[in-house]
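Of the protein chains in this complex, one is absent; all others appear in place.
The chains carry the letters A, B and C, assigned in the order they are written, with residues numbered from 1 in each.
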Amino acid sequence: MSKKVKLGMIGGGSNSFIGILHRNAAASTELYQLVGGVFSSDFKGAQQFGRNLGLDKSRLYKDVDAFIKGENALPEGDRIEAVSILTPNNIHFEAVSKLIKAGFNIICEKPITIDSKEAVALEKLSKKHDTVFGVTHTYTGYPMVREMKALIAQGVLGDIQRVDVQYYQGWINPIIHNANLRKTIWRLDPKVAGISSCMGDIGVHAFNMVEYTTGLKVKKVLADLNTLYKDNKLDIDGTVLLRLENNIRGVIRSSQIATGEENTLTVAIYGRKGSLKWEQENPNYLQFLRQGEPAQTLKPVYDYNSKLAGISSNLQAPGHPEGITEAMGNIYAGVAKAIRGHKVLPGEYPTINEGVRGMKFIEATVKSNKAKQTWEKI
Amino acid sequence: MSKKVKLGMIGGGSNSFIGILHRNAAASTELYQLVGGVFSSDFKGAQQFGRNLGLDKSRLYKDVDAFIKGENALPEGDRIEAVSILTPNNIHFEAVSKLIKAGFNIICEKPITIDSKEAVALEKLSKKHDTVFGVTHTYTGYPMVREMKALIAQGVLGDIQRVDVQYYQGWINPIIHNANLRKTIWRLDPKVAGISSCMGDIGVHAFNMVEYTTGLKVKKVLADLNTLYKDNKLDIDGTVLLRLENNIRGVIRSSQIATGEENTLTVAIYGRKGSLKWEQENPNYLQFLRQGEPAQTLKPVYDYNSKLAGISSNLQAPGHPEGITEAMGNIYAGVAKAIRGHKVLPGEYPTINEGVRGMKFIEATVKSNKAKQTWEKI
Amino acid sequence: MSKKVKLGMIGGGSNSFIGILHRNAAASTELYQLVGGVFSSDFKGAQQFGRNLGLDKSRLYKDVDAFIKGENALPEGDRIEAVSILTPNNIHFEAVSKLIKAGFNIICEKPITIDSKEAVALEKLSKKHDTVFGVTHTYTGYPMVREMKALIAQGVLGDIQRVDVQYYQGWINPIIHNANLRKTIWRLDPKVAGISSCMGDIGVHAFNMVEYTTGLKVKKVLADLNTLYKDNKLDIDGTVLLRLENNIRGVIRSSQIATGEENTLTVAIYGRKGSLKWEQENPNYLQFLRQGEPAQTLKPVYDYNSKLAGISSNLQAPGHPEGITEAMGNIYAGVAKAIRGHKVLPGEYPTINEGVRGMKFIEATVKSNKAKQTWEKI
Partner (left out) sequence: MSKKVKLGMIGGGSNSFIGILHRNAAASTELYQLVGGVFSSDFKGAQQFGRNLGLDKSRLYKDVDAFIKGENALPEGDRIEAVSILTPNNIHFEAVSKLIKAGFNIICEKPITIDSKEAVALEKLSKKHDTVFGVTHTYTGYPMVREMKALIAQGVLGDIQRVDVQYYQGWINPIIHNANLRKTIWRLDPKVAGISSCMGDIGVHAFNMVEYTTGLKVKKVLADLNTLYKDNKLDIDGTVLLRLENNIRGVIRSSQIATGEENTLTVAIYGRKGSLKWEQENPNYLQFLRQGEPAQTLKPVYDYNSKLAGISSNLQAPGHPEGITEAMGNIYAGVAKAIRGHKVLPGEYPTINEGVRGMKFIEATVKSNKAKQTWEKI
């Protein structure tokens, strides 16, 4: 591409896990130049933080309004073109609405809003203003997840017969059993986190993987969620039965109290002709099973890779493991291509529609669980 | 033990997969002597088969009645003491009833009967006649499954928070899509297989693993089963939500159309203090996870093994893999100890009560599925 | 086969690891009937042991001479036909010589003798008396090792370019650092164990795997062996450079002080067109690599298996792990077929020639090491 995309960030300052991931991801593409942003609600801290990154003081803003005003005052070629939204999700809506109206392209963390109404409104707004809107469902950026999508789209698995996705973590376990702690973290505070913890934070990734890899829509869900303690408002564990298009069955299993699990997102898609299995913690291996034949292990950077997977590795050398930075980077790369008007393959970046779908999934699971396991449409 | 247990078999002749497994399992314990039986409904074939095994012609019987009559005519010390039941499950009930009444100890394949009524009746009969009744839930015989049971009983995991068991196979896939084939195999014939294929054949193993390893009862289930074709009467795939004692959540996932899967029974038990994970296809590895500490891999034949696991390896040498023969053998060994009146540890062999529980599980899942996913008690 | 082979054993009594392995292996084939033997030099103990196995007292002998005399006095059809030699290797030669002269077929543990002279003499004697002589290089019995052999013989790998075999254990580690202990175990006593511990006990297995799987001869070796302590006479660790036929390079790495390793025999054969890798501790997986193509994992019990691998599983059901008992059993089965005069595929059992080759390997490595790493012919 002829010229780097000028990037701004809202949130992600200081020791934010997500901040450094987004910055490094953008850098790894060599398609972005980080220029400025609103790194924190603490303006002094944000300024210090930005200067440490080597950014010009004039591009470090106090809030989103100042950001919009300041950038719009610049000549068009100097202006920030895309904004990454890394704040807690309860404050996405207002900021993103303003930014879209001001013409900025958006890269937004999930869940994109506090509920599906907001999400749908953003989707409309984005269409109206014709801005690019990428949602960082990070795991869709791994080459072998993209290979899954491509192989399934090519019909390699035949009709899908079963979908099984797991997302297990253990990190809430030491918190949930402490009555004080569990009242204080934002993930368990409905005002900040919304109506769900486990489904909202990680179950929604699992859901996205189902629709991303299979290309099929989930039509309805039946959810069995667990809060473990009565004074805990939000689910921290659950199982969700799925009905996809064509009456295909599936299941999502997700937990934040699976003691000792780190980040074990696994995706297994079983088809009539073959099956594919993938694990996030070993992302460069894709198992391909067929009845009566030796299992195959597909890896990145081979000629046999699909186009979508093929463009998703920086190092074109097998056996040099790339990880989550490059996965996120691949999504940034897709957004950059879209901003520059290049043709983008389906799946190069998750769009706001995937963000909307995710919000609807969360709401349907919570509704089903409240009704003691009814089937709820998405 | 002073003297080998004299063993007979009903079924298991010819090329029966289960027959050779039971014979080798019994032999591996060095506690049994196979003496005779009714290896097949085809008497001539059964006789030839028995003679090939080196058995005395006089102990090869035409049917169960002849077996009982013939053995009872022998002096007590020569008589067969235990009988393995390896026929299709629809003919278990009558044969086993007669054998128990005649005083034989029983080792029975699962599912033990065609429905839970029969199973309960056998349980009563067995108690009344004070015979040993082992059910070959084979996977409970693996040393590392026994280690799971022992560690959980010791409280190493703390309160259980989540249970997740998978049993996936792919072998029905090439059959189910062929309209003729799917009408002809006995697994899909309700008259022979009973009311369920997937839950009845393998889901029931998964269920047994839940109760065996945790020592907790499943109180109710909600099942989503799949027959794939309307003219197929029996489920070949399904997901079952579980409520265990103390409101503990769990899930069983089971399929016979998971293309390319061989026999992937996996058990994951998540507790407040730690978690344990095991896979049948790599049975000598047990993962022990704790939050914030390195994962440990437990293996058989170490001093750190529990007593129950410790007695469950023939070769007391680490790194010499034993497999399913020895797992089944461990169950046979437990039954032999019980027959000889030795003290048996909890879990040394699955009893008829586990067989009864399995039948109730199968019935509850089918009922829940018919009612479109209601919670059904077990 | 029409009639079971009557089997005797010299050694292997009491708690012998190797004894129960051989008995269960023979039993697993359903081709042998264990009849009697000399289970221990302690006759009383041996008698008790034999009776516990259910053997007839008259077939439990005081020593090899009594064994030969007693068996030869029986009618031919009742006589023991094959004898398993499970004693320490320093007393193999005399016993085996007598047994061969008396017409018995032999199944012998490795290393078959104390030196290659004895081994060659036994080979000649065996030929002269036309007896079957199987050597229990156990690991050649695994189906996937046999698949390696078959695939390489078919040319699937093309020209072999590199051979790399590892055999690591850690069990001598707790012994070797204790000055008293290391003087007392027989493995480190040259009078009993011969000239080598590590190469003699396990390096020789690695060597056998090289020649067994590739079908190529090792022409010369260069060895770097380690005794760790000066007062320890026998190597307990070493690396051996190999030159095979056609100037092919290879390496054997073997250790008994690889702390924490159990029994990690791994075989990697790299060819011009492809490569095969196998690990003893996970014996049912065979990795097949080709440049630029997805790696394949071959497993037993599939139609794609070679004939040699195909006949090497008892249970014809994928995913039901068989282990070392069945591996050893496959060797017993090959010997039984040979005794009964059936056609035996190359590789169905290791012959005395493989035993002779092993002895020469051990001697060449010790010689090379003494000379400070010279190339020595085998």
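The definition used in the following text is that a residue touches a chain if its C-beta (ideal position, glycine included) is under 8 Å from a C-beta of that chain, and two chains touch if they have at least 3 such contacts.
Model, not experiment: these values are computed from the prediction.
S.K.: Touching the hidden chain in the complete assembly: which of B:Phe49, B:Phe104 or B:Phe288 does that?
M.R.: Residue touching the absent chain, from the options given: B:Phe288.
S.K.: For the chain that's not shown, point to the residue among C:Ile91, C:Leu228, C:Ile311 or C:Leu345 touching it.
M.R.: Going through C:Ile91, C:Leu228, C:Ile311 or C:Leu345 one by one, C:Leu228 is the residue touching the chain not shown.
S.K.: If the hidden chain were put back, which of C:Thr138, C:Asn173 or C:Asn232 would touch it?
M.R.: C:Asn173
S.K.: I'm checking contacts with the chain that's been left out. Which of A:Pro283, A:Gly310, A:Gly334 or A:Pro350 qualifies?
M.R.: Per the contact definition at the top, the residue touching the missing chain is A:Pro283.
S.K.: Considering the entire assembly, which residues of subunit A contact the chain that has been omitted?
M.R.: That gives, for subunit A, the contact residues 1-4, 15, 17, 20-21, 23-24, 27-28, 30, 33, 52-54, 169, 261-264, 280-284, 299, 314-326.
S.K.: Could you pull out which residues of subunit B are in touch with the chain that's been left out?
M.R.: Within subunit B, the residues touching the omitted chain are 288, 292-299, 302-304.
S.K.: Contacts of subunit C with the missing chain: which residues?
M.R.: 157, 161-162, 164, 166, 170-171, 173-174, 177, 222, 224, 226, 228, 237-239, 241, 249, 251, 253, 255, 257-261, 268, 270-275, 289-293, 295, 372-373, 375
What we mean here is this: only the chains that are shown with their structure count from here on.
S.K.: Answer with same or different: of all residue numbers used at the interface between subunit A and subunit B, are over half used by both copies?
M.R.: Copies use mostly the same positions to touch.
S.K.: Which chain has its C-alpha centroid farthest away from the centroid of subunit B?
M.R.: So the chain farthest away from subunit B turns out to be A.
S.K.: Please report how many Å separate the Cα centroid of subunit B from that of subunit C, as a whole number.
M.R.: 34
S.K.: Which whole number of Å gives the spacing of the CA centres of subunit A and subunit C?
M.R.: Roughly 55 Å separates the two chain centres.
S.K.: Provide the list of subunit B residues touching at least two other chains, using ranges where the numbers run on.
M.R.: Each of 261 in subunit B touches at least two other chains.
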